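Only one protein chain is missing from this complex, and each of the others stays in its spot.
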Amino acid sequence: MRVALSPAGRLRRPLPAVSGAAAIWALVLLAAVVAALLLPAFRSPENLANLARQSAVLGLIALGQTFVIAAGLIDLSVGVIAGLVVVLACALMQGDPGAMVWVSAAMLALGAGIGTVNGLLLNLLRLNPLILTFGMLSVLQGAIFTFTDRSVGRPSPQLSALANGSVMGVPHSLILLLAVAAALHVLLTRARFGHHLLAAGGQPEAARRAGVNVERVRLAALALAGFCAAAGGLVLAGRLGTGFPLAGAGLELDSIVAVVLGGALLAGGRASVIGTLGGVLALAMLSNVLNLMGVSSFVQTFVKGAVVVAAVILAQARRGGQA
Amino acid sequence: MSVPPLAETLAGVLARHTAMVMLLAIFLAAVMVSDAFLDPRYLGNVLRQAAPLGIAAIGVTCVMILGGVDLSVGAVISLTAVVCAVAMNGQPEALWPAVALACAVGLGVGLVNGVLIAVTRVSPFILTLGTGIAVVGLAQIYSGGTARGIVSPGFREALNLRLGGWMPVLALGFLGLAALGYAVQRWSVFGRQLFLIGANPRAATLAGLPVRRVTIAAYALSGLFGALAGVALLARSGVSGSLSGQGMEFQVLAAVVLGGTTFDGGRGGIPGTVAGVLVLVIAFNLVNISGLSFHVQLILMGAIIVLASALYGRLGRAGA
Partner (left out) sequence: MLAVRQTLAALGVAALCVAASAPAAQETLEAQRAAAAEPVDTSAFRRDPPYRIGVSAGYLSNSWVVFALQHIRWEASLHPISEIIVTDAAFNPAKQIADIEDLMQREIDLLIYWPVDDRAIEDTLSRVVERGVATVQAGGGFNDHPGTITSAYISQWELGEMVARRLMEDLGGQGRIIAMLPIAGTTAAVDQLAALEHVLQEFPDIDLASVEYGDWNRARAKQITENLLQRFPRIDGVFSPAGQMSIGVAEAFDEAGRLDEVTMSPGDEYNGWLKWVAQHGQGGAVTFPPRAGQVAMQAAMRILAGEPVTRGIQVPSEFIPPDEIGAHVAMDRPDDWWATALPDAFLPN
């Protein structure tokens, strides 16, 4: 969403730019219809539930990344934050149901904390966010490995139920994802924070003149991303059933791809929660459908790359070249 | 807005010296830990280890001076290493054609990147991320999962030969390519155009500079150097796997940034990159030789990158 500024510098209500989100959902729904027609295995309710469960972790992480990219930043550390949470949660819970609440709360706080550290360092050291969060990724991954080099612990049974269970055929993790998405959607589109965030991302100087505390907004975005990454990590822990040290690897890049597929601008100022969900679903469907078609995994990798390139170019073309 | 002067800005000069200071500092630290770092043969080893990373970083430096980024370079290294080995097929006469083929492949990927970025003006980060994934898929499809190919006899021996008993030919090749890159950067029209466009793309377009052509050339160059890095990797370690370049794009990025070239474009350069590469490789070996676990390398790398970037940030503002 672009934020329009009146000549006096006051922020007006943001204009909805649904085009990016609508485009990805149109694509996803079209692909889903085609797949459902051609692949009976795809349209079975169980497969659709699987698909939802397979998307939940990336979905949560990508929601946080949405805010970061809206602010004109990038966060490469979200994957390793999720991974850290997987290892620590399993190590601390050790399968004990009584540990669920306090460990989960601690993990969410940890994620938000790491995000806050990212934000503080960003503002203090005035680093490029790519470099900062990449440095954080390295440090945290090294720290995880120093703590353990093999799978440890076990999550509380509630987490496993959250990640793998369903109610009336609808997976728990999907319900969680949609709830979080709804809340964040409101935050981004209706709350003042969201307006300030998009302003800070799209036109930082003008936003500053309009009274937005750009540094604080950026810090909040990174803290939120850390929080969401931790939430994703908890669900991932439930899904894996063990604290695998490399659990989060690669999720940060996938989350960026999902947000960009959803119509966001990497430069900042334009992002959509609904679009991001579409991007996440697109990535999950790619893997699911190609697996069901029996396509070799090597070809799958190529297709994924080609799809990202094509989607990003099409989005740019649709924008008519305005950067 | 006025176009900045042709010469590097003061900040750029300071940044370049910072890279050297950093290199000196880590070298001194290394020497304190182990006097192996004073042994020319060992240093030759270190330079040889640095060669694939360094060669790839030369190409990526050009792209980053322009204000872009190339995340596909690791994938290009993987693909070209396998292509080169397969084309050699153990035949001595196939050596140069195989290297040429690998270079062509790298150049091709670079051209695809460059054309797409120049024409559609899409974000280089996400575009090269996508092409990188696609190239990894290509490398796996081509190799079928096993690292096919047999290196030509004499290829590895020639490149690993130590001149004067200590300097491997491969390391010399890396330094030679770096010198070539520096010459281009400093004295050629293309080099000047890179800096101008990177510093202020809008002004450069208005001034009539061939922005599109320079962009395409920069990415093509990055792809070409990626291919050379793949060949270098093949020489250093033989045929060892179909994804030998995996993850290298971020190490390359780290080295380039350590050397003073920033994402903003318009400043930095190859000498800094060479220093950045050496800092990283010395740091890795320092951790290894002091008996610390490999995981400490990761922590060290992250810390070095963040601290060094912060330093450059301060200098940049001080010098601007």
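In order of appearance the chains are A and B, and numbering begins at 1 in each one.
In this text, contacts are C-beta pairs under 8 Å (C-beta built on N, C-alpha and C of every residue); 3 or more make two chains touch, one makes a residue touch a chain.
Please read these numbers as outputs of a predicted model, since none were measured by experiment.
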Message: Using the document's definition of touch, tell me which of A:50, A:116 or A:189 contacts the absent chain.
response: A:50
Field: Contact partner of the left-out chain, one of A:25, A:134 or A:244
entry: A:244
Message: Considering the whole complex, not just the chains shown, which residues of chain A touch the missing one?
response: 41-42, 44, 46-47, 50, 54, 57, 145-151, 160, 164, 236, 239-242, 244-247, 249-250, 287-288, 291-292, 294, 296-298, 300-301
- line: Residue list for chain B contacting the dropped chain reads 33-34, 36, 39, 41-42, 45, 49, 85, 90, 140, 143-150, 160, 233, 236-244, 285, 288-294, 296
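Rule of thumb we're sticking to: only the chains that are shown with their structure count from here on.
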- request: Name, in rising order, each residue of chain A that touches chain B in their complex.
  value: 74, 121, 125-128, 130-132, 134-143, 145-146, 149, 253, 256-257, 260, 265-267, 296-309, 312-313, 315-317, 321, 323
- prompt: What does chain B use to touch chain A in their complex?
  reply: 116, 120-123, 125-127, 129-138, 140-141, 144-145, 250, 253-254, 257, 262-263, 293-303, 305-306, 309-310, 313, 317
